[in-house]
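Apart from one protein chain that is not included, each protein chain of the complex appears where it belongs.
The block that comes next holds chain A.
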Amino acid sequence: MSGDRQGLLQLEGLTKAFGGLLAVSRVSFDVAEGEILGLLGPNGSGKTTLLNLVAGALRADEGRVRLAGRDITSLPARTFQLVRPLSKLSALDNVLVARLYGRDAPGFTAARRESLQLLDVVGIRGKADAPAAHLTLMERKRVEIARALATQPRVLLLDEPLAGLNPTEVDAALNIFRRIRDSGITVVLVEHNVRAVRALCHRIIVLNYGQNVVQGAPDDVLARPEVIEAYLGKASADFQ
């Protein structure tokens, strides 16, 4: 299959308008298998919309999405996105249900064992039996990540997973993401936290007004004057 060289996930001219507003405009890029791609851009630049198009939660006006060479543009919502937690179920059950209904789901006992391992990966195995509603924001994010991993996605789409965390929590979260990265999973990561993006991503794409303006290695992209001006000046101010 040609999917390998061209990238596991391929976006071709994706376009989405809300009324007269062009939220995403002819965005094209490939994501290679095992790559962590960072998606940056100011608020309202279309990052969330783009993820929703890829996830199938929104229908594209124009353009294609291909996964491993297969056109998935108009398939119903795919489950490799973060979903809202089941608040009365325990942390373990939240992960378990995702594993049981995910790709290549194993039997119950194996799924339960794997779910416990995933809780271990994200560092909240000790809270396995706590209802999701009783967890702190950081703990809930960990559960969400474990759930996303439990569905065994080909591609993991993460929309600002570090939002609302304090610097210590960001450090903890970074450790989790490094482990995820090292497991070889393909990730598209939308994140404002520049430090996190620099630490995790193999490549960065910057969106502005729904268009793909710059892409490249993190250090190159983050050094570009237009990126600093359009985006980082504000974002780094956010994190002082």
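FYI, a contact is a pair of C-beta atoms (placed from the backbone, for glycine too) under 8 Å apart; a residue touches a chain by one contact, two chains touch by 3 or more; residues count from 1.
Definition applied: contacts and distances are computed from a predicted model.
A single chain of the complex does not appear, and UniProt lists its protein name as "Branched-chain amino acid ABC transporter permease", one of "Cytochrome c family protein", "Sarcosine oxidase subunit delta", "Branched-chain amino acid ABC transporter permease" or "Dihydroorotate dehydrogenase". Only one of A:Gly7, A:Gly38, A:Gly63 or A:Pro85 touches the absent chain when the whole complex is considered: A:Pro85.
Listed residues A:Asp93, A:Glu139, A:Asp159 or A:Glu191: the one in touch with the omitted chain is A:Asp93. Take chain A: the residues that touch the chain left off the picture are 77, 79, 83-89, 93, 96-98, 100-102, 105, 108, 111, 147, 151.
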